[in-house]
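Structure in structure tokens, see below.
All protein chains of the complex are present and in place, except for one that has been dropped.
When the chains are written out, they are named A and B in that same order, and each has its own residue count from 1.
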Amino acid sequence: MENILEVNNLQVSFDTYGGEVQAVRGVSFNLKKGETLAIVGESGSGKSVTTRALARLIPSPPGRIKEGEILFDGKDLAKLSDKQMQAIRGKDISTIFQDPMTSLNPTMKIGTQIMEGLIKHQKMSKSQAKERTIELLELVGLPNPSERVDQYPHQFSGGQRQRIVIAIALACNPKILIADEPTTALDVTIQAQILELMKDIQKKTDSSIIFITHDLGVVANVADRVAVMYAGKIVEIGTADEIFYNPKHPYTWGLIGSMPTLDNTEESLVAIPGSPPDMLNPPKGDAFAPRNDFALEIDREMEPPMFKVSDTHYAATWLLHEYAPHVEPPEAVKRRMKGFASTGAASNGEGDQS
Amino acid sequence: MDKENVKKDLFVPAQKDEEKSEQINRPSLSFWQDAWIRLRKNGGAIFGMVTLVLLTLLAIFAPMLTSHGLDDQDLGLSRMPPKVQGLENFQWLGLDGKKSETFEADSVEEAKDLALARFSQDDFSYIEFDVKAEGDGSEDSAEVKAYYDPYADKQVEEYFWFGTDTLGRDLFTRVWIGTRISLMIALIAALIDMLVGVAYGGISGYFGGRVDNIMQRIIEVLVGIPNLVVVILMIMILDPGITAIIIALTITGWTGMARIVRGQVLKLKNQEFVLASQTLGSSNTRILTKHLIPNTVGMIIINTMFTIPNAIFFEAFLSFIGLGLQAPDASLGTLINDGFKALQINPHIMIFPAIVMSLIMIGFNILADGLRDALDPKMRE
Partner (left out) sequence: MAKYILKRIGYMLITLFIIATFSFILMKMLPGSPLTAEEKVTEAQREIILEKYGLNDPIPVQYVRYLGNLAQGDLGVSFQMKNQSVTDILMSRAPVSAELGFWALIVGTSLGMLLGLIAAIRQNSWMDYGSNIISVIGISIPSFIFAGLMQFYIGVELELLPIAFWGTPQQAIMPVIALAIFPMAISARFLRTEMIEVLGSDYIVTAKAKGVSKFAIIFKHGLRNALIPLITVMGPMAVSLMTGTLVIEKIFSIPGIGEQFVNSVTTNDFSIIMGTTLFFAFLFIVIILIIDILYGIIDPRIRLAGGKD
């Protein structure tokens, strides 16, 4: 499949009073047409910053794209002017944000908020735009759309608002949809509905989705491929199956070990000790080493490069080096992996609509 | 890949350092250290603080520098312009001990006579003239700027830095004593507001329920009464003076503080550390004084810092409309008010107290702004 987006060595920094915070430190990945790429990681791992940089939504100052390319449609988005970028945002690249309670303008009718993009990008008349808006609201499953277009955000529930946010993002049939933790702020029951909606929409529109989350359960549900981020870098990337059945990076092991599932009755969750590093002074060597039970001496000296596991699977850990001692994932994580294999938790999509 | 550079002996499990994974890289700062660092970076706030310290020192010590008292009148030396050693030659500063005014008349001679009549009845020897327009005999065509040196005329050796007022009192002394009084009124008023407000708000917020309900109804009524109205009414029943002004300023002034403290306490009291303390059997007083008040201290300081300039303003305002201090007491307000009466010919009588007052107000306001930014926990990264 063709690449619709290619990111090379993206570096994003924020200039603060304390100094330069290196939020993203050289991220490279690509996105294929029609696929869903999940980016997972703890808070502060740089996953949100990465995707905001893709849509050039980093507030500047203090933020800036220090280096790297974002190739989309033959253009390097990192180098476009604000004006050129305005023409792409909302039309080709849309974003769905985390908190539906705050991401809608409280003093503007929801219809107007959806129509805004249509009028700007598709040059629609007001009445056309309104018609399309009602269609969109229907598409995202909002009841009584023709009456509700003229209501204000506070008149909707959280789940309904997230549907409206999705409608805004979908308005112009974007090629890339960035979903920045779209379900985190919602109730669990609503979460499932929104995920279903997104999968459904992807089937209908064939857009590519970048899905940011810290919830591996969600990843298993939606993703074709998964990128694991830690301390501003991608530490492991591969297809969902590879990440869940054959993870290579100790951090991925940690994430899987700390993920609650219904079948882990016999064991307790395994926590990753410690806390993420301070990005004001990223540590020397492998940033994960201080928290890593399998750390090698070399981790303290040098950053590991990306080692190839398969054509689609890469991981940045010295454990994959030929000199490295053979290390098995911890027993608990292994049992988890077996569990996934038997229940098919990571077999994205069709079969598991429970 | 640079395999050559990778030393094989490094591929051994690292010594796990328990400390290190839990290490926090940033130096741990107390709330006050952190606030101080942020305040120090705020140029405006530091300027405000330095200004206030200087003005306070001047208010305390400056009157001792002169031999004049607050009410030492010398009608022979009335309305002397300001004169400062070393600044006599900088005319534009207006501290050269001379009065200047422009006179217009039909001819230059007539204009000079007007100047003589205004400044000195005796002779022209202490007046210098600067002819701006010769004049052609028509009405007010000639224009002459006259510079009069009353220090020479009256043979005064002394330098009145801020000049003297209409009764010949040394303004330098009066301005700093006035500053002292204004600051004192404001500080006492702010302190009373703080004490009453914190007690009221703290009790209301902490006990909540019916107590809170009743106390809030009372406040709601009090807040509805405009400050201006209360102050004027209070001043009218009390004998004018410092006490009256302080009482007038504080009688409803504390409500703002009470509301803020109540809001904070309400927010804090349901937080876990307070519940923890309660679970451990702490008394109400202990929780209130050890947990709730210290955590509202930032807000209290900020609010007090805004109360002070407000009190200074109200004192000056009252003095200005004739409800403030009575002669011979001086405050910045009364001094400015006196200055207005002689503004057209002797602006220095108003300008010096006006400058001091403006500096105090600006100082408090920007310091308060800086403190608000520094103490606001939301700003802490």
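The working rule: a residue touches a chain if its C-beta (ideal position, glycine included) is under 8 Å from a C-beta of that chain, and two chains touch if they have at least 3 such contacts.
Remember, predicted model here, so these are calculated numbers, not experimental data.
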item: Sole contact to the chain not displayed, among A:165, A:223 or A:255; value: A:165
item: Residue of B:37, B:60, B:75 or B:343 touching the missing chain in the full complex; value: B:343
item: Full-complex contact with the absent chain, from B:12, B:75 or B:225; value: B:225
item: Those residues of chain A which, in the complete complex, touch the missing chain; value: 55, 57, 59, 61, 82, 86-91, 94-95, 97, 99, 102-108, 113, 116-117, 120-121, 152, 154-155, 165, 168-169, 171
item: Contact set of chain B toward the excluded chain (per top definition); value: 44, 220-221, 224-229, 232-233, 236-237, 309, 313, 316-317, 320-323, 336, 339-340, 343-344, 347, 350-351, 354, 357-358, 361-362, 364-366, 369
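Just so we're on the same page, only the chains that are shown with their structure count from here on.
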item: Of all residues in chain A, those that touch chain B in their complex; value: 16-18, 273-275, 277-278, 280-281, 289-291, 293-302, 305, 318, 321, 323-325
item: Chain A contact footprint on chain B (complex, rising order); value: 1, 6-14, 16-17, 20-26, 41, 381
